[in-house]
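Report on the structure given below.
Missing here: one protein chain of the complex. Every other protein chain is in place.
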Amino acid sequence: MSEELTLTKPQDDVPASGEPLMKVEGLTKHFPIMGGFPFKRQVGAVQAVDGIDMSVMPGESFGLVGESGCGKSTTGRLLTRLLEPTRGKISYRGRDISHASRKDMAAVRSEIQMIFQDPYSSLNPRQTVGSIIGNPMEVNGINPPGGREKRIREMLETVGLNPEHYNRFPHEFSGGQRQRIGVARALALEPKLIVADEPVSALDVSIQAQVVNLLQQVQRDMGIAFVFIAHDLAIVRHFSQRLAVMYLGKIVEVGDRESIYQRPRHPYTHALLSAVPEARLDDGEEDQRERIRLAGDVPSPINPPSGCRFRTRCWKAQDKCATEAPPLVQITGNAAGHLTACHFPEEGSTTAREQDVVLDSALRAMESGGPAGD
Amino acid sequence: MLRFLVRRSLGAMVILLIISAVTFFLFYAVPRDPAMLACGKNCTPDALAVIRKNMGIDEPVPMQYWHFMVGIFAGRDFAAGACPAPCFGYSFANQDPVWNTILDRFPTTVSLTLGGAVVFLTIGLGAGMIAAWKRGTLADKLFSTGSLVLSSLQIYFVGPLVLALLVFNLGLLDQPTYVPLSEDPAGWFMGLLIPWMVIQIIFTANYTRLSRSSMIEQLSEDHVRTARAKGMSGKFVFFRYAWRGSLIPIVTIFGVDLGSLLGGAMITEWTFSLPGLGRLAVESVQNTDLPMVMGVMLFSATFIILLNVIVDAAYAFIDPRVRLA
């Protein structure tokens, strides 16, 4: 199997031409766990992000998907340098900002902004909308022509809020409107990159689309690059041209939207796509997708499995998977820029198989009529 | 669980060591020289030196501290008499090791405070639960308002008031006394009844309010609703599911109150003329019996820290998440 692999350096596979806006190599974040007996010391680490490579091109939307504990949110916080990486390099427009001090970051801060998940806790309830959006300008000493207030009113209008609401407080707005305020705050500094961490998952379904459309409009019209972090695969597909699938702190597969969603190669990507509940809207059409049901939950990032981290839940795992961590490379048959970290990749198709992959003991027992358990 | 206790105890020892050092050095920062006081008016330098040597304060302070600490475990000999382990110092005013006096007074304080705590916890938790069970009703409002009024009272106010009423005016009870429990349980109980009631009046109110609010909070928890959705009866859910969770904030506050309860013993014992540790501390300060003050302080600190370790263990007992973490 391994001779089929075409070993290429991941960073050479960025499809678009030109320099990436942000480039990340071997990015790692380990959170120490204190404990022990009788005196506290570091007894382990949550390996939240463990050596990921990726790059974001100017103006593109790059998606990060994965389940809880996969490290996607930590990655977002590392990219905006809200956290300092344990190891690895983050470069923004060719400049290394991995360990940049507060002072060195100041110049870059205004160009990299973040939108948070919870529109309720991420806005200071004691500040008016005007000062929430205006503060970043003040801190960064930005004085737009016509004054800050004019700019703030423009921003409010851009995100679809009434500029008259300048002096209102966050609690006077609904969840969707608050998320718009968050977007306006991020836009106020005319950033080049916005990291959006689950920007719509706290909102009602009918409101989600409003915010997604707003972000999409911002991305297209202003040419702002996005790192779009979400657990919802359908929303990421809608929003991002390129995406990475993360599992337990590692990128297991990265590539173009088309390639990842239509021709996934990593078993985990297959499982993830197969698990998305999808409403069939066409007459008489049954779900043609493959059915993969994993067993159990994602293991703890404190003691991740050796070798390939997905092997404990993988139906194709062999001895090699336990000893050797698969490199993230372009496998034969993959489109350019589509990299997969797997020793035994799947076929690049998501249609139903002859036999479903059902690893869950209870499902297997009930569906075959045999006893459950092991 | 065992590990948890051992770790807590180790931590407690470190705290005690710090407390003992701080108290000891503070003691010697006092501008009055105990030897000078003992020596009297017609003091000669020679006599002073002898007294210094007898008291064990002729050495540099760190050496004295070392001897003091060793004494706790190995005992010491003073010129005035032997001080067997655990030697918390020797009272030159009483011509007796400090430990003997502490042992003599300690049972009174324990009976007073812990007895009082048992009374106020029982009544407070009970009333709080009734108020939570019947929330919104007259009983609830009565308990809630009553507890607000009572919790604003102070011992030195209620104490004499109750004494005046029950003992001197109505003659229903005798003046509080301490009779050892081992000698006469009934006498022990009757002698401490009034102080307990007074402590109870002041503390119960807080626990009524706390227990009520924390019960009401627990009753709106998801897992309590799940228990009801399983068909468990209201009473069962109330006592099995909600009550246990409601104990956690109560234990926290009780841990804090233990300190003020023992500190307050000084006032309670003074108010009711009971010979406890609090009264002993006040008396020894008045007599400038510094070894006694030092001994009482260190002993009380140990006791409070020990009680706090027990409170921590109580958390672990109530909540398996603490136990198994």
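For reference, chains read A and B in written order, and residue numbers begin at 1 within each chain.
Here is the rule we use: a residue touches a chain if its C-beta (ideal position, glycine included) is under 8 Å from a C-beta of that chain, and two chains touch if they have at least 3 such contacts.
In the analysis below, contacts and distances are computed from a predicted model.
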Would you mind picking the UniProt name of the chain not drawn here, from "Formate dehydrogenase subunit alpha", "Peptide ABC transporter ATP-binding protein", "TonB-dependent receptor" or "Heterotetrameric sarcosine oxidase delta subunit"?
"Peptide ABC transporter ATP-binding protein"
Using the touch definition from the top, which of B:Pro62, B:Gly81, B:Pro185 or B:Gly234 touches the missing chain?
B:Gly234
Using the touch definition up top, pick the residue from A:Ile235, A:Ala325 or A:Cys342 that touches the left-out chain.
A:Ile235
Decide which residue listed in A:Ile97, A:Val212 or A:Ala225 touches the omitted chain of the complex.
A:Val212
Considering the entire assembly, which residues of subunit B contact the chain that has been omitted?
136, 221-234, 240-241, 244-245, 318-321, 324
Which subunit A residues would touch the chain omitted from the figure, given the whole complex?
67-68, 174, 176-177, 204-210, 212-213, 216, 231, 233-235, 237-238, 257, 261, 271-283, 293-298, 360-363, 365-367, 372-374
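Operating definition for what follows: only the chains that are shown with their structure count from here on.
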Report the inter-centroid distance (CA atoms only) between subunit A and subunit B in whole Å.
55
